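A single protein chain has been omitted; all remaining protein chains appear in their positions.
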Amino acid sequence: MLSASPYTRELINNKMGKYIILRLLQTVFVLFCLSLLIFFIARVMPGDPARVALGPLATREQVQELREEMHLDKPFFVQYYFWFISVLQGDLGKSLYTRRPVTTDLKEFIPATLELMIFSFLISLIIGQVMGVFAGYFRDSWFDNLFRVFSYIGIATPAFAIAIFFLLIFSYILNFAPAVGRLSLGLKPPPQISGLLILDSLFARQFNTAFEAFKHVLLPATSLAVANIAQEGRITRSSIIANLQKDYIIAHIVYGIPMRSIIFKYLLKPSLIPTVSIMGLDFACLIANAFLVETIFMWPGFSRYGVIAMLNKDLNAIIAVVLIIGVAYSLMNVIVDIIVSFLDPRIRLQRGGI
Amino acid sequence: MMPLLEIKNLHVQFRVFEGELKVLNGVDIVISEGEKIGLVGETGCGKTTTMKSVLQVLPTPIARISTGEIIYKGRDILKMRPNEIQNLRKGEITAIFQDSLAALNPVFTIGQQLCDVVKYSSRDGDRNYLSKKEIISRSIAVLKETGMPDPERILKNYPIQLSGGMRQRVCISEAISIAAKLLIADEPTTSLDVTIQDQVLRLLIRLVEKKNMSIILITHSLGIVRELTNRVYVMYAGNIVETVRTKELFANPLHPYTRGLINAIPRLTGEGISKGIEGRIPNYLNPPAGCRFYPRCEYRMTVCLEKPPPLFTTGDNHGIACFLYKE
Partner (left out) sequence: MSKKKSFIATLSIGRYNLSRAWYKFSRNPLSVFGLIIFFLIIFVAVFAPYITPYPEHAGAYTNFREASKPPSLTYFFGTDSIGRDIFTRVIFGYRFSLILAVVVLSLSIPPGIILGLIAGYYQYTWIEVTIMRITDIFIAVPPLVLALAIAAMLSPNLFNQMMAISFVWWTWYCRLVYTMTISLCHEDFVYEAKLIGASNTHILLREILPNCVAPILTKMTLDMGLVIIVGASLSFIGLGVQPPKSDLGTMIANGARGLPTEWWAAVFPAIAITLIILAFNLVGDGLQDVFAVEEV
């Protein structure tokens, strides 16, 4: 199978490669249709976006001028055509609210949300999976019961409610972590390399700033992570419990493989598979809930930008936001599918891999 | 000669929501070196539970051993410390399971699992693992012993890629790579089709004889037992009801249950359809106080209700748990 042909040709010949490429193409197509849908809804809704943008004091001529500029008087497909061409050139239009190109807004706000999500993901991964494994292995112990109660509440509480509770308890009562924004006033942010404050501060050797930034991201990230910890932890837990009963674990024990090896290798891998499958969906919830958590913590992020755009009927921004979320979510799903294929040979073989 | 394994008066209970299931009600089994024992009984009579008790893999919060002793080479397993039990698993007692697909971890290759078994069982003392090359060559050797074609390729395969017969051979390889003295085979061929069954069983017996192992062959097929074992233990509802040399069992079955079983074997000659045994296995929640076969027995007596019959021994080492044969 491994001949000396060029890499891409090998990839296309390989069935697994074909599967991946097929998925990606499907994703592109779906996103294209998504953009059409959102565009359609945005243009079809009641109200005049130009008027809304300029405010009630603007003159009729100014409104008309803006309408022409935004091609609002042209038929639907023409408008879409103009929009599509500019997107291909990297221009997502101008935000009616911030009056800046949408791409500038995105460049400013996406890193903030990215930082939040990375932290949230790390927290839910480390805490959630560890707790899930322990709860599953020590079933019915005090730890397990505590975890189960926690997970029920964690799933049932909406993220913004959790955010409020955390704000109250940790910020105001215990004064443990700051409540607002990414960095306290008076601290100079580091030179922007990646946009991730903590990383940039570390690069610039401003350790104090890095620590402050870390404290600021702690509460919002944990609020977001709670629901995921609860859900993914539960799935890992039940997966471990189910797999402990499986005959192959008994077989491993009988053949003398030490318990340590069994738990961390032979039990862990099959138990993680259902959890990983869910992570794609959970990432979506992360983006969705980030909307509200960012509002509460006044985190200047992409999701908050999205909410404000929607409330202000800022057309270009709304479309851009929805598309980016769509891209991220679809990509995440494809990545999760690939990871699951690696973990579970049964699925991999079904898809034509090796 | 001291027996290899002696199970004495084993009582095992399972705690379930409705109460306690008294599954094993005093099981006695003796096996010597090199013996081939058959453990026969219908589904649900406690054969697998007995085996799991010996291997110490009962689901412990739910199941517990209330009384009894399991004496291996003179020492009671139930009193051993965990690391001693671990030593047993690495070099003394081994097992084969019924469903080969379930007994192999689906997300790891055959090679990974087999090499791990070889690695941990060949560790002498505390430290000395074999080198990786040696482990692989040993794994290939043991696969060849079980008649696997192209062992190198098999090592890279996943369990799902192999057929049922090949998987069972892999399980047998895993079992015999441990230089054990006792092999417990729990219905090793029940899920295979008949031609493969024959092959696998013959392979098993050949290996056992070559390595001078004892084997407990658990099955519900009298045919297999008749062909391959020296001695048979017949089990019903958590008790051993009869035990004798295999030939003697088929020539002269004494216990009513055994008689029923043997009469139920369809014959090519003779009249009509063979007769089964009426009734069903007892409810383990509230088993009868006396003999558990009482409700289905043709030869019931009042004494059978009062207390469970112990295992009487007639001449020729024929054990039988029935008041009919009380001397």
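Per-chain numbering from 1; labels A and B assigned in written order.
In the analysis below, a residue touches a chain if its C-beta (ideal position, glycine included) is under 8 Å from a C-beta of that chain, and two chains touch if they have at least 3 such contacts.
Keep in mind that what you see is a predicted model, and the values were worked out from it rather than measured.
In the full assembly, the chain not pictured is in contact with A, by the touch criterion defined above. For the options A:Ile20, A:Ile38 or A:Leu92, the residue in contact with the chain missing from this view is A:Ile38.
Within the complete assembly, A:Ser330 is the residue of A:Ser95, A:Ser223 or A:Ser330 that touches the hidden chain. Within the set A:Val87, A:Ile164, A:Leu199 or A:Ile347, the residue that contacts the chain not displayed is A:Ile164.
Although one chain is not shown, part of chain A still touches it, namely residues 26-27, 29-31, 33-34, 37-38, 41-42, 45-46, 152-153, 155-158, 160-161, 164-165, 167-168, 172-173, 284-285, 287-289, 291-292, 295-296, 306-307, 310-311, 313, 318, 322, 325-326, 329-330.
Note that only the chains that are shown with their structure count from here on.
Between chain A and chain B, the centres computed from C-alpha atoms are 53 Å apart. By the touch criterion given at the top, residues 52, 55, 57, 59, 61, 86, 89-91, 94-95, 97, 99, 102-109, 113, 116-117, 120-121, 158, 160-161, 171, 174-175, 178 of chain B touch chain A in their complex. Chain A contributes residues 139-140, 245-258, 261, 266, 269-270, 273, 343-346, 349 to its touches with chain B in the complex.
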